[in-house]
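Only a single protein chain was left out; the remaining protein chains are all shown in position.
== chain A ==
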Amino acid sequence: MTRVLLHEMRRGEAGRVALLSTVAGVWYLASADPATSDWIGWWNQAGIKVQVFGVIVMGSLMSAAAAWSASRSRRTRTALWADTTPRGGWPQALLLWAAAWLWSLVAYAVMTAIAFGRTASVSEVTDPVWTPLLLGAAMTGLQIAAGVAAGTLLPTRITAPVMGLFWYALFVVLAFAPDLPLAHLFPAIDDHWDTAFRPHTTRLLVATAWCAAAALALTAVPALVRRGVPSPGPLAVVPAVVALVAGGALLTFRTPHPDPFWALRAEQPARPACVTEGRTKACLWPDDRHLLPAAAGAARTVDRVLGPLTGFHRSFHETGLRPAGPDSAELPVPQPVLDERAMTELMLGAALPKPPSDCEPHLLEEAGGYPDTFLVEAVVHSRARQPAPYYGDRFAAALERVLKAPAAAQDAWLSGAAREIRACRPVPPLPR
C-alpha cells in the first residue's frame, strides 16, 4: 500500500490544503509577540496552542479536503469500475484518510517545532508536553475520517465546504458551552494552563484512543452503505468497540468546578525558584525560573518601598505554589514573559493588605467617596514611582496630602491603614 499511499499523497488535494494550513499556522505562531503572548515560554500553553489551532483551523480544512477527495469517485465516475474491484470499501476509505492524515501530521509537526522553538528561546527548562499534541493529532484524524465518510456517502460539491464549516461551527458552539459532555468527545483544549497545571495524562490518552478508534470506525461506515464494494469484515467491530468504551469513559469523567477537565494541579516542587531581597522574598514555579531576574528586581523595589511598614505582605508565592509562611501572598503571573516593571506592579499589588472576604468597602469621603483601599494602593504605587490611577481631583488631592506628609507620618499612616484594612475597619485619618 505504501506506493499507492505515496501516489495518493502526491496527487490528492490534501497536500495542498495541508500546505495552506501550515502557512496559516506558521504565521499564527511565528508572528506572536513574546511580550504579550500567553504561551511563549510555557510548555503547557505552547502545546495547547498548537492543539487548538491544529484542531479548529487545520482539522476543519483537512476534513473539507478529505470530503472533496472522497467525493471524487462520483465526480470523476471512477466508481463505475472501482466498485467492481475486490478491494473493500474500508481499505479504499483508509487510503484517502491516511493520505490526508499524514499530510496533517507533517503540518502539525512544523507548527509544533515553531511553538516549542519559541518557547525554548524563553524558558530555562526543557519540558515539552506531548499528550495534548497527541490528542490533537488523533482529533484531526477523526475530523478527516468524518470528511472521508461524508464525501463518500454524499458525493456532492457542497459536502466539502459544509464539512469544514461544520467543524468550525461545532468548536465555536463548544467554546461557549465548555461544560457540555459533547465537548469532551470533540476536544479543542481552549484552556489556560499556567505552570500550576499539568496535563491530565489519563484523560488525554483515553480521548486519544476515542478519537483514533472513532476515526477508524467512521472510515468503515461508507463501506457498509455503499452498494457494490465489498463490506468490511468483523475486524471493523474492534475500533467501534474501543470507541464506545473510550467515548463512554470520557462522558462519565467528572471534574470539580472550576478545575479544567483536561489538566491536573501540578505537584508541589521540591525546591521552588525563590529570590530574597532584604525582608522581601518571592517564590516561583521552577518552570518560571526565567522570571527570577525580573522577580529579584521587583523584590528589591518592593523591599525599598515597604521599608519599615508593617501589615503589608513581604513574602510571595506564585499562584498554585504552597505558601512559604502564614503571611505569604499569592503572586499571580498571567503570562510567561514579564519585565521587571510588570513584575513590580504585580508584586506591589500582592503586597497590599487584604480585607476579610466578607468585608464591605469603607468609602473615604476625603478621597472623593472611593474605597479607602484605593488610596492605600495609590500611595504604595506612588512610593514605587509606578503610575497611580486617577480617580478625580479630590482623590488626587488626598493622595498628594499623604505623599507630602513627612516620611515617618506617612509610614505610620500606611502601617495603621494596613492594620485597619485587615480588621475590616476604616483607615486612620489622613496625616496632616
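The working rule: contacts are C-beta pairs under 8 Å (C-beta built on N, C-alpha and C of every residue); 3 or more make two chains touch, one makes a residue touch a chain; residues count from 1.
Throughout what follows, contacts and distances are computed from a predicted model.
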Omitted chain, identified by the protein name its UniProt record gives, among "Protocatechuate 3,4-dioxygenase subunit beta", "Dihydroxyacetone kinase, C-terminal domain", "Permease" or "ABC transporter ATP-binding protein": "ABC transporter ATP-binding protein"
Selected from A:A24, A:A79, A:L170 or A:A342 as touching the chain missing from the view: A:A79
Touching residue (missing chain; options A:P34, A:P128, A:P230 or A:P260): A:P230
Touching residues (missing chain, whole complex) on chain A: 1, 3-4, 7-8, 10-12, 72-73, 76-88, 92, 228, 230-231, 233
